[in-house]
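Have a look at this one.
The complex is shown incomplete by one protein chain, all other protein chains being positioned as in the whole.
Entry: chain A
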Amino acid sequence: MLKLIAFRIAQAIPVMLVVAVLTFLLMHLLPGDPATIIAGDQADQASIDQIRRDLGLDRPVPVQLWHWIVNLAQGDFGRSLMLNQAVADAVKERLPVTLSLAMLAFAITLPFGIAFGVIAAVWRDTWVDSAVMILALVGVSVPNFWIAILSVILFSVTLGWLPSAGYVPLHDSFSGWLASLIQPAVVLALFQIGYLARMTRSAMLDVLDQDYIRTARAKGVAVNTIIVKHAFRNTLMQVVTVAGYILSLLIGGSVVIEQIFALPGIGRLLVQAIMARDYPVVQGTMLLLGFAFVFINILIDLIYAYVDPRVRYD
């Protein structure tokens, strides 16, 4: 198992390198110059050139890429052009916000998504199935910025139950932290619940049609036992795959939700950095996200072995 982990991590290195080079090149392909943005529109050409020199943007792109990779190898992600701080610090400040939001949304998604999927499958082709699947369809289809705005109008403006925006760090107050995150987390989870419910239902339907389920029924095993022990356990491979995918999406930060609820997270950082052509921040954040995807994939592989004893990596 340890060998597998080491192997997967070693495999991740070239992947990360490709992510790094691609992000770097894509960013530099974008028109727009950070020096002009920093200087402001009142600046003369000489000042813009000076800023470009100061930031090393006047060097040829391959040279900039080489310097960046060399620094990266030494653990230096560079310095943000706009925020005037190290990229690692900028990301570190915002990571707790995004992780809090992601974990809370994930914690809401898992039980509801799985439960709805199982219920729809067990009562397939009845009104329950239709109702659950329509709800799931709504969750997947309705844009979350719209739900977010409606939710704020209802829960913050009209009822006054929750704050309309902003983030309270966990170490300041637990209740404040929860209050500031519960609304964005639920809105964010609606899409994921819909997605997970549909995938779980389809996986359950495949299993419920299997001979061994019919056999279990025929020999009089209790319905609940069949559903939970015989059917659901056999869908876990698919459920874990989808859940892992959902988690990596969540860690990528929800740009829209962080924007609407004014949460200072990774998604917002990334969007601002792209708008400002803050190359080091975009590159650093993309690398982090790439790493998160790779890491979660490794985690999923390990969970496979746990949920399905037939899977062995040695």
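In the analysis below, a contact is a pair of C-beta atoms (placed from the backbone, for glycine too) under 8 Å apart; a residue touches a chain by one contact, two chains touch by 3 or more; residues count from 1.
Keep this in mind: contacts and distances are computed from a predicted model.
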Point to revise | Per UniProt, the name of the complex member that is left out, chosen from "Sulfur carrier protein ThiS", "LLM class flavin-dependent oxidoreductase", "Phosphate transport system permease protein" or "ABC di/peptide transporter substrate-binding protein" | key: "ABC di/peptide transporter substrate-binding protein"
Study note, to complete from the structure: Only one of A:Ile134, A:Ile153 or A:Val228 touches the unshown chain, namely A:Ile153
Exercise for review: Have a look at A:Asp76, A:Glu93 or A:Asp206 and name the one touching the chain we're not showing.
Suggested key: A:Glu93
Practice item. Sort through A:Ala86, A:Leu99, A:Val140 or A:Ala165 and give me the one touching the missing partner chain. Key: A:Ala165
Point to revise | Absent-chain interface as seen on chain A, which is shown | key: 30-33, 36-44, 47-48, 51, 54, 82-85, 90, 93-94, 149, 152-153, 156-157, 160, 163-167, 259-262, 264, 268-269, 272, 275-277
